[in-house]
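Omission of a single protein chain aside, the complex is shown with its protein chains in their original locations.
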Amino acid sequence: MSAPAAIQPAAGHHEPSKFHFYIQIAMILAVITGVEVVLIYLPLAKGLVIGTLVTLSAVKFLFVIFYFMHLRWDKMFCTILFFIGLILAGFTMFALLHLFGADASKPLSAAAIQLPAAMTAVV
Amino acid sequence: MAKALAKSSFTEVGHAPAKTFDLFPRPTAKTGLFGWITTVDHKKIGMMYGGFAILFFLIGGLEALMIRTQLIVPNNHFVSAQLYNELFTMHGTTMIFLAVMPLNAAFFNLLIPIQIGARDVAFPRLNTFSLWVWVVGAILLNVGWLSHFVPSWKFGGAPDVGWFGYAPLTSKVFTPDLSTDLWVLGIQILGLSSIVASLNFIVTIINMRAPGLTMMRLPVFTWMALVTSFLLILALPAIAIALIEVMFDRNFGTNFFEVSGGGQPILWQHLFWVFGHPEVYILILPPMGYVSEILPTFSRKPLFGYPIIVFSGVAIGFIGFGVWSHHMFTTGMGTIATAAFSIATMAIAVPTGVKIFNWIGTLWGGRIVTRTPMMFALGFIWMFMMGGMSGIMHSAAPADAQQQDSYFVIAHFHYVLIGGATFALLAAIHFWFPKFFGRLVPEFWGKLSFWIIFVGFNCTFFPMHFLGLNGMPRRTWTYDSNMGWNEGNMFATAGAYLLGVGIFTYFAVLVYTFFKGEKCGNDPWDGRTLEWSIPSPPPEHNFSAIPTVHARDAFWYEKTHKAEIAQEKAALIKAEESHGGIHMPDQSWYPFFSAVGLLIGAYNMAQLHHPVIIMGKDVLSSHMPLAITGGVMLLTSCYLWALEGPAGYHIHLDANGNPPDSHGGHY
Amino acid sequence: MSSHAATGHIDHHHDHTTSTGIPNKKLLWWAFLASDCMFFGALISTHLVYRLNPPPGNAIPTQIFNIELTSFSTFILLMSSLLMALAVNAIQKGNVKSTRTMLLGTMFFGCIFLGGQVFEFGHFVHEKHMTLSNSIFGSTFYTLTGTHGTHVAIGVLLLGMMYVRTFKPANGGGLLANFVHLIAVCAVMGVAFIVVVPGLIEVVYGHSLGDFLSHSIKPLAIGAIGAVTMIVLGRAHGELEFGEKNAIDVESIGLYWHFVDIVWIIIFTAVYLLEYL
Partner (left out) sequence: MTRTRSDHRKVYRFATALLAGLGLVLLSGCKLAEVFSLSGPQSTMVTDGPVAKSQWDLFMVTVYVTTFIFVVVGAVLAYAQIKFRAKSEADEHAEPAPEGHGNPFIEIGLIAASVALLVIIAIPTLRDIWYTHDVPEDEKGNAMEVVATGYQWWFKFEYPSETIKLPNNAGEIPLVTGNELVVPANTPIRVLLRTVDVIHSFWIPKLAGKVDMMPNRPNFLWFKADRPGYYYGQCAEYCGESHAIMRFRVIALSAADYVKWLDNQKQAARTVTADAVPTNEAPHAQFASLKLDERQALSGSAEFDANPLAAWKKMQDPEQNEKAEAVAAGRKLFQAKTCVSCHTVRGHEGIGVAGPDLTRVGARSTIAAGVLENTREHLHQWIKDPSHFKPGNKMWFGGYNTLQGEDWQPNPALTLNDQEIDSLVSYLHSLK
């Protein structure tokens, strides 16, 4: 998706309005949201749906930051700055989910704390 | 040229001289109480940070001495178990959040604008706000002590949950008293202060550099401050969330760490250490910066391997985000996770080692002048290396199973925190003292305090390695005489007293110097960076002309190109004067007022559900109205702050570049 | 280097008074958003971590959620983002009037979102019997979405302040009018998202309109007074202090607003949609 050439920045001048461009982006976002909602009801493989949902959200995400938040027209440094936080947060979430998803982290049910009989369920 | 000129403004594009609004007249006092609380001058703010931090360092040290006194002999009854628990909790919390962090913040404030050739930080009033918010946090954390002296203040003593406050000990069931609520809010507010301050420094360093000062010419200290600021803004949110969750658990019945509701206390540990480990690098990176400034100065040689040192600083910072679980090797994470975090932790040794090697490279072939700051800096390298080595021993997870929560850990982190961070801070205080107070600390006394501290420190903490290996657990208020720990503890306590004497000497000498010390010129150490090019103490506007930077060691360059620089400078002063003089930001009441609002709000928030009792009488059935009052005060102040705008005034210099006695008129 | 700080055209992508050319405020906000990523990262992690191994007796999300309403809220928030982008677009061309319209629009969409959330929370608590404390799902869900809602509410407040600021006369006075204006904006927005929107949603779900009107007559009156005040004060003319040079301020708030929107994009997928699989 590349922006129309006309809206490239031209230093020192009023920029051409991005009015219509923004509206187009918003429409795309709305459509993607619609697709997402429909997707969860489709009888497709779970993995496929998850993959698609994640991809679609990522696309929405990128549209908003690059166009609405005009990272695309700003200095590269803003993108770097934001992505430091974003990637670190993503990495941390990923790690946490893996840590808690591991077998060692299956929580004890409250009963098993007291009753040794329930131990067998854990081991 | 135009670019350089524009630099003198702190405001955004086109700070048209807006008429400000006058509910309170804008403060103008430069001295006196109001001068200090409304100041936006980064140097004054830095000094206040420094003063408070040193005060808390001494208080934290006093707490440490009480801890050591209790442990001097087995089965001692100097303090009760409860008081001991409060002591180590507050000792750790104080030293980390109220001593080392703000001392670093002090140096950020004092040095960054000057080192980058700016006249202030990017958002001066925000800077004032950070300071006072920090003070609010400090008050909330310590207010619990009062209940030991005034029984009607029912806080239940100072916080007693350990500096990392593991859930579920922090839940209402196990610590019903207010001290934990105050701890939660206190840390939260200190975090807020740090985030705001760090955002400010990030913008300052990235955006307000003098012409010619490229990132790869930035003094290493400033670089490390930048990395530290990034670590702060990225690490603190994790603990902010964790604290919110505890707060909700305690006050609103959520189940985040409530076991009966399905909560998993281990989540607190993860969130805490996601913050906590980067935090230790937040503590050590600025010290690495001081040392990187001091070593070259006293070796008469530029820093060896500048790009590598910078790069490894960044690497340490970011690898540091991937190792947090090494504090949790004993929580049963399973083999894979343990292995991954173990290896990642070891990896940190590599960039850290690179720094050590390059510091040695800096010394190599130089002419080492062992003045007091240099002694502390060299002490830093030795001691930090030792602390790092015991860190590596911890990183071997199975071995750590024996060391975790034992005195071996205490030994490790005091080597990195005192031998590392504190030594470097003491070096830095000594090094920059002449700059900000215009007086030189006497060498003899400086060196003497170094040696007492050095010996005392090692006597205190070296034996702790063996105490730990001999099975002494940490956070124990008493121990038995048959455990083989008697001699080690006795020795450590004696060492701690000696260390106390050393610290006392160090600060006593500073106080003496402040009043009576030998006056010194602008550049007592033959320094390399821009701060040494301006008068001691620096004038309010720092630079009569924003310098143009031509080389990495900017001031050394200036010294060898005097004529060229003088010419450049004269032209700049003239040009600036013709543009209306030096623009300085106005002082403001509102940062202080908003902090007061925050204090009132948070203090009452902590005891929301308790009745308000004044002189034994129930005045209000809950603290809600007071909490809301505080909140409203905070919001109103912020609004008025936004309305008043940065404004500012001009300073006009005479032909020699000296400010005249009177300030320029206000808009 | 020929550009000057205060004169000539304003270049919205560069600020030649700073070392990088990025305006200070923009840098500040981007750095803050980087930090906020970690903030929401930790919150969302908390929620998901507890979804991995739900304890017995936990609430069952799909029985509680109302995906139509949430999809609608998501759509509304996206559209508010559009209006926000248009507001920035307008002020960058010096068009204060259009900026105001867009700001108001953004705020109202924000309020619809918030109202939806107020309704949603009330519905979950009263009809689905899921409270903050009776299940871990309740705890993490309300805290996460509530924190996001708080962000939106702060955004609305900031927008309101910005909106009022666009009326500030150039001569520096007008503080009182400004203050009253702000209060009026807050009142209208508050009534909108605490009373009107949730009320209307209930009407959509079959409650009687008359009931709603008669029950909330007082707040509606306050809202009406606020609206009238807004209209009256909004007519004030004269030379304004606000103008194209303030584009950076609007843009900063815009960054914040869009960020809150992208956080919702993630929450919508991770917290709502994935539960349906």
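Here the chain labels run A, B and C in written order, and each chain numbers its own residues starting at 1.
Keep this in mind: a contact is a pair of C-beta atoms (placed from the backbone, for glycine too) under 8 Å apart; a residue touches a chain by one contact, two chains touch by 3 or more.
Because the structure is predicted, anything quoted here is derived from the model rather than measured.
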(message) Among the chains you can see, which ones touch the chain that has been omitted?
(response) A, B
(request) Determine which one of B:376, B:431 or B:556 touches the chain that has been left out. (result) B:556
(request) Can you work out which residue in B:58, B:72 or B:169 touches the chain that's missing from view? (result) B:169
(request) Consider the whole complex, including the chain that is not shown, and state which of B:363, B:410, B:492 or B:643 touches that chain. (result) B:363
(message) Can you say which of B:271, B:288 or B:354 touches the chain missing from this structure?
(response) B:354
(message) Residue by residue, what part of chain B touches the chain that was omitted?
(response) 74-77, 80-82, 84-85, 162, 166, 168-169, 173-175, 259, 262-266, 299-306, 308, 330-332, 334-335, 338-339, 342-343, 346-347, 349-350, 353-354, 356-358, 360-361, 363-370, 378, 381-382, 385-386, 389-390, 392-393, 395-406, 466, 469-485, 526, 528, 552-553, 556, 560
(message) On chain A, where is the contact patch with the chain that was removed from view?
(response) 104-108, 110, 112-114, 116-117, 119, 122-123
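Definition applied: only the chains that are shown with their structure count from here on.
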(message) Distance between chain B and chain C based on Cα centroids, please, to the nearest Å.
(response) 35
(message) Where in chain B do residues touch at least two different other chains?
(response) 206, 233-234, 238, 262, 264, 267, 274
(message) Going by the contact rule already set, what residues in chain C reach two or more other chains?
(response) 3, 20, 22, 27, 31, 34-36, 38, 41-42, 49, 55-56
(message) Looking at the complex, which residues from chain B come into contact with chain C?
(response) 1-3, 6-7, 9, 12-16, 18-21, 23, 122-123, 195, 199-200, 202-203, 206-209, 213, 233-238, 240-242, 244-245, 248, 252-256, 261-264, 267, 271, 274, 639, 642-643
(request) Report the residues of chain C in contact with chain A in the complex, numbered from low to high. (result) 3, 8-9, 11-14, 20-22, 26-27, 30-31, 33-38, 40-42, 44-45, 48-49, 52-53, 55-56, 67, 71, 74-75, 78-79, 81-82, 84-86, 89, 92-94, 254-255, 258-259, 261-262, 265-266, 268-269, 273-274, 276-277
(request) Would you tell me which residues of chain C are touching chain B in their complex? (result) 1-6, 10, 15-20, 22-25, 27-28, 31-32, 34-36, 38-39, 41-43, 46, 49-50, 54-58, 132-133, 135-136, 138-140, 143, 147, 161, 171-173, 175, 178, 182, 241, 245, 248
